[in-house]
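Apart from one protein chain that is not included, each protein chain of the complex appears where it belongs.
A, B, C, D and E are the chain letters, set down in written order, and residue numbers restart from 1 in every chain.
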């Protein structure tokens, strides 16, 4: 099981390296911000941790995690979209 | 388990699509032949099938599979190497 | 069939109607070719070269005229010469029949078929016989070379240890065939080139040669179906001159090529504009033979006015006589090829043909050209 | 300090030693500037333009000479003029002191410091005063324009409906400053250009302009530390002529620029080679003033030989007098700037200086130039 | 760490090496090394597998030794020209091996109910079988054991469809209770073997490389499917990699032949359609990328510039494209029609400015006689000068004018912004010819994009 997860991890890393190769400088920040939003995927773990309700303490940790991860996810996507929306108009590429 | 295998399968497919994008025409055949050799990875399955020795029939099937897969693997790599060796010298790119 | 090519009699004419390469080509068609001795003297191509190509040399043009089925010339023959030709003969040359009604009549009376190279329609299939284009293109080139030779500076920009030499500014008015070639040549030499034309579609063509197109709003201007420009109204001309004044004052070299088919060339550059130009500037007028675009220019001469040199030289293609003869000869051969049926070995003047019908002036003792019949 | 610029007396000279822009610059340094009326007449630049720039106009050169600390000229002053100058004055011009020992003596006797623009060393820091280069570069351009104006064909290849016009083939012999500029100009006009030079490092430079370099194996040829070519042995010259014959016969335009510093120009193109050329070809010899590279060429004239036009015109830069004066004036100003200490407001002739030491001919009543003292 | 973990980690390493190998194989500089990298990965995978406890190695080693010797000999002795068919054979063996692996697993495990394993078995067997016989036919065609031309028989379509549906139906029944239907299993295998033959036999010999490439992708999928059967990661990953990259490669190869995959596979069927409504035939436009593949594979290219090149000021990029094609090994000429452009010598001025050597400029008379041997003619903003109506249609206003007969080139790419006529205002049947491809857009932009494609691939 663990080995398989490792397999998945390695493949995903490889894919991550392949996916982006050349990025125009004005996209550096949006790309960073967009992939930062993806790293908020930890929200999945947070939901599970919070939802299982094993102990009060873990629920607190979990809900806090959900809260923080949600900010990361939602804020990350919205801010990225805002940045990209700017380019559309005032940007230096038509 | 199966789901995880599927996950691996999907990631690998994705990676396969990403890996090659533009191939000069003189490399078409070598690339085909080289990746054909990789598809001989089924030799791993063949070895297992042949080695477990469950029934005579499956051993026969397995050994036949090992034989065929080995031809695929060994022949594939050697023939690819030969093709690529040709380019080095007489090839139209220096 | 017999072809005769007399030498040109006009003292200004340096071109020959054909070069040895054309003689060779027509020989292949089975024609008999006579040339008057000295035909290529000013090109220069020696008589011997024509002989080698298969032409027979004669020293009296009289014989040639008398026996020839076809006569090639650069400039049209005069009345006396026409009288020598045999009836049914074909004479191909530049003609300008509108200004020479008498000569047209002589051709008709002598029952000589006259083709005017100026009247060949400017359509795609007729391009290979389009002598106006081929000569205009050379004239455009020569105009720039002349200006470069006469002007007191170098054309290209040069950044040198002793300071930057500014590029010469060339203004081309009228970007037809000659104008475009002038633009191209000036650009090659590194000048800053601007151009102006009344026809709006020319803008793209000018830009395709890397020059700037000047726009003047004149309201509605059309072009005839043949691609020639229509004449402007006096008011439009006036507006054009106003705008032009400013452009001219910046130019070191001004080349004008504006013509309107069948009429006097429009007067575009006035004395006043010339005065605004810097001393040492050059003006070349390619329309000088049809009246000139520049006020005060004298056909056939170079005059200086307030330090500006006005070049009104005639026959600019004649300054590159070798190439001019080469393309003109090819135009003539192409015209003959169009009329001549190589299978049957005879000439066919089909007045219904879209090319022949437009450029034949007289045929069978009649003035047959629709343009001449109208006017 | 006072600067005087007389007008040129040589009837062939169209250039002026300075243009108004230089007057303006020197005024900024605090100099007082006098010019002889008519200085820019043939450029043409009117006297008024100089006056506007701040020069004082005088009509008698005598006064000018008498009071000037510095005199700028294109061509060197003659003995009578030298006699008018005040001792200690500085005279900057082209000079050619090797051929005029008497004049050198006059300068020495008059205690006038004479600087010869020809003797400025060809090192990187001296480039802005290098008048030989700046004029040679213009000459190279003019040579091509002259050829284009005179030849009977157009330079660029054109594929036209009336056949393909072959590009003119230009052969440039001697690819120094003038030769390179000739190559560049001919290439711009679309010619096929080939070039030849004895110095092997020139090959790369020729190719950098898109022309073909012709190689002739001559064995060992060197160049002086200044970058000038060494003289060839008679045997080498002979071998060169042999190979050259073939190249010349293909050329429509032949431009020669080969010079050897301080000696007669090498004779490269013989009568025999000229005979091999096609009628209508053009030969331009830029070395004509130092003896000519072409046999039978006559300095200052255009002669036709077997249909080949030999241009031996002198003073080619003088045919673009405006730009020629501009760069020459800048060279003079740069030279003066090198000698003049703006802080202290006086001239300093430092014979140890790597530039000054090489180009000063006479100073303090003595002939000080090392080259002249040797020979 | 236990044996199992070591094996799995080695598998991961092998998979990574395969990734690198394929990547490196697609660039000329690293291709040979890439093949070695991937071979090393394979070695690791095999060695790791041999570490499995409880394997009886005797037979395995025998089979491997025999296979290795056969493989090396075949690969070494085959003639250069026969390599493609060799690859087909190898590929077929790979498919067969996967089939056998799945069969043997099925034979032992005899699953009672539907599940992923029996599904995987069925998939492996069908794909493996088609790969095997298909590859063998491809081999036979290339080796000319059977005729290379498309072999057609009546109702081919129908027969294939019936066979396919039968196979599918039987598979479904089989999957209901796999263990109970050994016979059906064998029947499906048989049908798949026959299908492999029938699918490849109507395809022409010239298209075989594409078919082999596709079958190669299949054999990868078969291996992946076999991976699902025996629950083995490395099979799944490697098989999927090959399956995916094989499909991409197939697409690339089709483009280089200016064909669609469907056209390759089913081209043998049906009569060739021929429009008869004048020029209003079919206009086939292509993408810049497709044009790149065409040009990349071309050995001789002729550019035909016209007024559009001038208007777009595309001369510099055109010359650049020409240079790239030359360094790619193609012979490149620029054919200049005397009336191209809007003034005599228009094209000359521009091409001279862009430094195209005079030697590369040719006239229509030089090119027309050898036009049939030209791989690709690229018309850049020209129109009237390449209008075949001037040659073929006595009624046309252009009739009689000599043209550049690009319609006779193997392929003709026409770069212009629309189907609008040129200066003469005459419609151009060239745009509707079967071997013409329209590449719509501004000449400069389009040619720049082509240049970019070339540079990217370098």
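We adopt the following convention: contacts are C-beta pairs under 8 Å (C-beta built on N, C-alpha and C of every residue); 3 or more make two chains touch, one makes a residue touch a chain.
This is a predicted model, so every value here is computed, not measured.
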Missing chain: touched chains present in the view: A, B, C, D, E
Hidden partner chain, touching residue among D:7, D:128, D:192 or D:363: D:128
Hidden partner interface residues of chain D, rising order: 123-125, 127-128, 133-134, 137, 177, 180-181, 184, 187-188, 204-205, 207-210
Chain C, residues in touch with the chain not shown (by the definition above): 156-165, 167, 190, 192, 210
Positions on chain A contacted by the hidden chain, ascending: 1-2, 5, 8-10, 12-17, 19-55, 57-59, 61-88, 92-93
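The definition used in the following text is that only the chains that are shown with their structure count from here on.
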B-E against A-E, pair bridged by the larger set of C-beta contacts: B-E
Most widely separated chain from chain E, with each centre as the mean of CA atoms: D
Averaged-CA centre spacing for the pair chain E and chain B, given as whole angstrom: 18
Of all residues in chain D, the ones touching two or more other chains: 156, 158, 160-163, 165, 190
Contacts with 2+ other chains: residues of chain B: 1, 5, 8, 12, 14-15, 19
Which chain pairs touch, all of them: A-B, A-E, B-E, C-D, C-E, D-E
